[in-house]
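Missing here: one protein chain of the complex. Every other protein chain is in place.
So, chain A:
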Amino acid sequence: MQFGIFTVGDVTPDPTNGRAPSEHERIKAMVTLALKAEEVGLDVFATGEHHNPPFVPSSPTTMLGYIAARTERLILSTATTLITTNDPVKIAEDYAMLQHLADGRVDLMLGRGNTGPVYPWFGQDIRNGLSLAVENYALLHELWRTDVVDWEGRFRTPLQGFTATPRPLDGVPPFVWHGSIRTPEIAEQAAYYGDGFFANNIFWPKEHFIRLISLYRERYAHYGHGTAEQAYVGLGGQVFMRKNSQDAVREFRPYFDQAPVYGNGPSLEEFTEQTPLTVGSPQEVIDKTLIFREHFGDYQRQLFLMDHAGLPLKTVLEQLDLLGEEVIPVLRREFAANRPADVPDGPTHEFLVARAAADAASANAASANAAAANAAAADAAADTASVTASVTG
C-alpha cells in the first residue's frame, strides 16, 4: 500500500493574518513539501495542474523533474493531469521524458478539469469533456505502446507514421490512474484498460463513492484484468492533527471556516462527520482512515491533502512530521494485516516491468503451444491427404 500527499497548489491568504504567499513562495513551498514527504517516509507526491489563478502549478513535469533530481525513492505523480485540454502527444512525450529522468518513479492521474473557461484557452470546449477524455486517452495509450502510430480522431490533426519520443523507460508506460468524483463513464474507462481508479472522496459523503468504486471493481473483473478485489483503487483524505484533539480543532477552525470549496457552509463538526476530513489527534486520523477499507475494500494508494486553505508552510511541515512519525507506520501495519495475498500493492515501475515480462513469457508460451497445435493439425491434414490419395489412387 502506498501513502502520500497531493496538493492543489492554491495561493490562498492565511485567514488568521490575511497574508498570502507570492507565487514564487508557493511554488517553492510545494517543492519543500515534496522533499519533506520523502524525508518522513511517504511514498508519493502528486501535484495538481491548473491554468488559472489562484493556482500556480501549470507545468507539472517541470516541477516533478526538479523534485526527481532531489529525491531518491518518492513516486512523482499528478492530481490531476488534464486529459481533455492537453494534447495527448505532448502528455506522451513529457511524461515519458520525466519517467527516464526519474528512473521510473513516475505515474499520473488523469482528470477532465471542471473549469469551463480553461477549455477554450486550449482550443477545446467543456461540452466535449467526456469525449475528449475518451479519445485523448485512447491515443495516449497507443502512443506509449506502439512505436509507429497511424491515427485519426475527432479532436486533433491525424498522425501518419508518428513515433512519440522518448519511448517509455524499459518499454513500460507509466501507470495511469483515472480520477473522478462523479462520473461512472470514467470508472468504466479505468476498468476497460485495467488502469487504476482514484476516487477523490475528500469533499463528499462515502455512499456516493461506494457506488462508483463498486462499479469500477465490477467492470475491472468484467474486462478480465483480475478479480474485483484486485482492481487498483486510490482514495483521498484530508487531515489536520495535533497531539491533543482540542488543539487541532481550535487551530484549524479558522482555516476550515473560510476554506475554498466548502467554507462558509457546514460547521467543522458536521463536515468531519459527513466526509473523510479528520481534525484531531493522530489516533483519530488512524481510526478514520482505517474505516476506508471497510467501505471500499483493500486498496492501493492513500493520498492526503495537507496544504490548502492558506495553512502556513511551517504548520504543514509539522503536519507531515506527525503523519510520517505517528500515523503512516500504524496504517502500514494495520492495512497489511488481514490483507488477502492476491490483492496487489500500489503499482511501481519495477512491478510493471516484471508484469510485462511475465505477460510476454506467457504470450510466448501460448504462441509456442499454438505453433505446436498448428503443426499437429498440419500433420493430421497431411495424413488425411495421403489417405485420400491412397484411396483415390
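As a working rule, a residue touches a chain if its C-beta (ideal position, glycine included) is under 8 Å from a C-beta of that chain, and two chains touch if they have at least 3 such contacts; residues count from 1.
The criterion applied here is as follows: contacts and distances are computed from a predicted model.
Hidden from the displayed complex is a chain whose UniProt protein name, among "ATP synthase subunit b", "FMN reductase", "Quinol oxidase subunit 2" or "Energy-coupling factor transporter transmembrane protein EcfT", is "FMN reductase".
The missing chain, though absent from the display, is touched by one residue of A:D10, A:D43, A:D94 or A:E135; that residue is A:E135. The chain not shown here is touched by just one of A:R127, A:R145, A:R211 or A:R250, and that residue is A:R211. Listed residues A:D103, A:E270, A:D345 or A:D359: the one in touch with the omitted chain is A:E270.
Interface note for the absent chain: among A:H24, A:R154, A:K314 or A:R333, the touching residue is A:R154.
In the full complex, chain A touches the omitted chain through residues 130-131, 134-135, 138, 152-155, 184-185, 187-189, 191-192, 203-205, 208, 211, 215, 219, 261-266, 270-271, 274.
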